[in-house]
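For this view, one protein chain was removed and the others were kept in their places.
Chains: A, B and C, in written order; residue numbering restarts at 1 for each.
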């Protein structure tokens, strides 16, 4: 079973040289730490920056320089600032190659729910609906089951949707799965030490298993 | 009867302090020379400039700095450059207070034709269709009659239209006229030495004359 | 052109009870601190605020909420704000949530004279309820309308008497967009510079979109999530 860092490491292997990537809050943010050295990747922050650098050193925080999670950040050489319309413009026009974000639920046809739980205080969708509706490649980083032990990979989402038919790939603590265009979670890899049976048990939606399922490589 | 400079001078009196103004090619360009000193007016060039200055001195021409008529220009302090989308954005959203342009024909309901003569080589509408469709106040500077002696103020335009119901005011060598929202050219002023009868004769469209028509003041 | 006003109190004249205001900023970054304080001093009530976020309890738009001056928030994310939550749950405060890119694009539409725009954000979700859906090239889009607000309040880094504005880093965010979208746009700047000293190639918001400008005082520029790394 993977911890959060393991999930982030596995997702980092999906990143390709030359990619522009938008990382959501939480596990996705960790992915930045595991992108292979020498690979040219530019991180986009939807509040108006291409070229996110590491967090600043203590005393070097700049209140005018934050990421979409409102955290203080730095920039890398070659970065560019722009307004929010251009930021979502480049997302909507498919210039951002990959979006990695968390989810509460994903359905077997690629629907995603990650912004609202009825009866609980709703903070808002922020940029999530724009990202999932527009990004050309979306990977979800999440736990396979929720705290109550229920699967988050469902036949249909029970929570209000963030977007329809948009998730392409899911990486959880148990497995890597593709969401097939025709519907269904296709099991690609098992986490180290996890059996196919455990994944079957943790997956409520349609799971497609073909042939041997290799154990994932994360380092 | 006014010459071109007289028309430009009379139109300059329509400009108000604080206006942003777009000037078309020809007589409208001359208007800039007669805006009263001390009046704060910013000229917009639709190829991406606010703050057009005078033509450059010989030897100071800058190939990167031209107006919409492709002439070399200069800028004034406080000028700003922008792209063509923002340029037409500010026109379309009504931020440009006044547009002054020439015309081949204007109809009594405010239609304007100034881009195409069937059978002749068509150069294109450039920004004229955007300007007439979007500007909140349009003044036409033109000759009252064409070279064949025919009126250019018509019941309906005979040439292909540039825009519908958009002209608010017309200044010719003979007169100043408002185009009424309900239709008709309302005669406001006569050019020096021109009689109402001469204007009636030169106007083919519906002309509205109420009370005494004063002679225009241009200096 | 001289659009300089003396201070924030003069800048917000004409803003009355019940009006809709566009307010620039993302989180606490690039927010018009001086104008927010002036609105509280003036005590204008029942405001509708269009702003990506709603501040925190004791800073930003949260100060207007504490003073109970806001009737409705139109935002993409309202964050962690106890007073906001209390007012919302008690029904005192109305909240309309809009996807962030839709919010930005509806501002752009207003500034560029486009009455409506198409965006895929929210298709198939509750955001789409009651909205027109249209298919282009096999993909569904929602029709979203341009904002139409009497006032916009923005914060810039530098500005001049013509109203030309330059923003700094990610404090740009929604500010240039809201500046374009207000019928009357008020800009507060950290530094008011002489006309002619801003490079005309590097003006983010041309003065034609700005109606009043002043140099703000004592910017706190509070950091919402101070995050640092260890020296390596």
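To be clear about the criterion, contacts are C-beta pairs under 8 Å (C-beta built on N, C-alpha and C of every residue); 3 or more make two chains touch, one makes a residue touch a chain.
Everything numeric in this text was worked out from a predicted model, so none of it was measured.
Novice: If the full complex is used, which shown chains touch the chain that is missing here?
Specialist: Result: the unshown chain touches A, B, C.
Novice: Looking beyond the chains shown, say which of B:14, B:61 or B:198 touches the absent one.
Specialist: Of these options, the touching residue for the absent chain is B:61.
Novice: Give the residue, chosen from A:7, A:32, A:73 or A:96, that touches the chain omitted from the document.
Specialist: Residue touching the absent chain, from the options given: A:96.
Novice: Touching the hidden chain in the full complex, which residues of subunit C are there? Just list them.
Specialist: Contacting residues on subunit C, toward the hidden partner: 105, 108, 112-120, 136-137, 139, 141, 145, 166-169, 172, 199-202.
Novice: Against the chain that's been left off, what residues of subunit B make contact? List them.
Specialist: Against the left-out chain, subunit B lists 45-49, 54-58, 60-67, 69-73, 75, 81-85, 87-89, 91-92, 111, 121-130, 133-134, 160-165.
Novice: List every residue of subunit A that touches the chain not included in the displayed model.
Specialist: Output for subunit A: 18, 20, 40, 42, 44, 49-51, 75, 77-82, 85-86, 88-96, 134.
As a convention for this text, only the chains that are shown with their structure count from here on.
Novice: Report back the single chain whose CA centre is most distant from the CA centre of subunit C.
Specialist: Using the mean of the C-alpha atoms as each chain's centre, the farthest one from subunit C is B.
Novice: I'd like to verify one number: the distance from the centre of subunit B to the centre of subunit C, where each centre is the average of its C-alpha atoms, in whole angstrom.
Specialist: So the centroids are 36 Å from each other.
Novice: Compute the distance, rounded to whole Å, between the mean C-alpha positions of subunit A and subunit C.
Specialist: Whole-Å distance between the two chain centres: 28.
Novice: Please set out, as single numbers or ranges, the residues of subunit A touching at least two other chains.
Specialist: Residues of subunit A touching two or more partner chains: there are none.
Novice: Out of subunit C, which residues touch more than one other chain, so two or more?
Specialist: none
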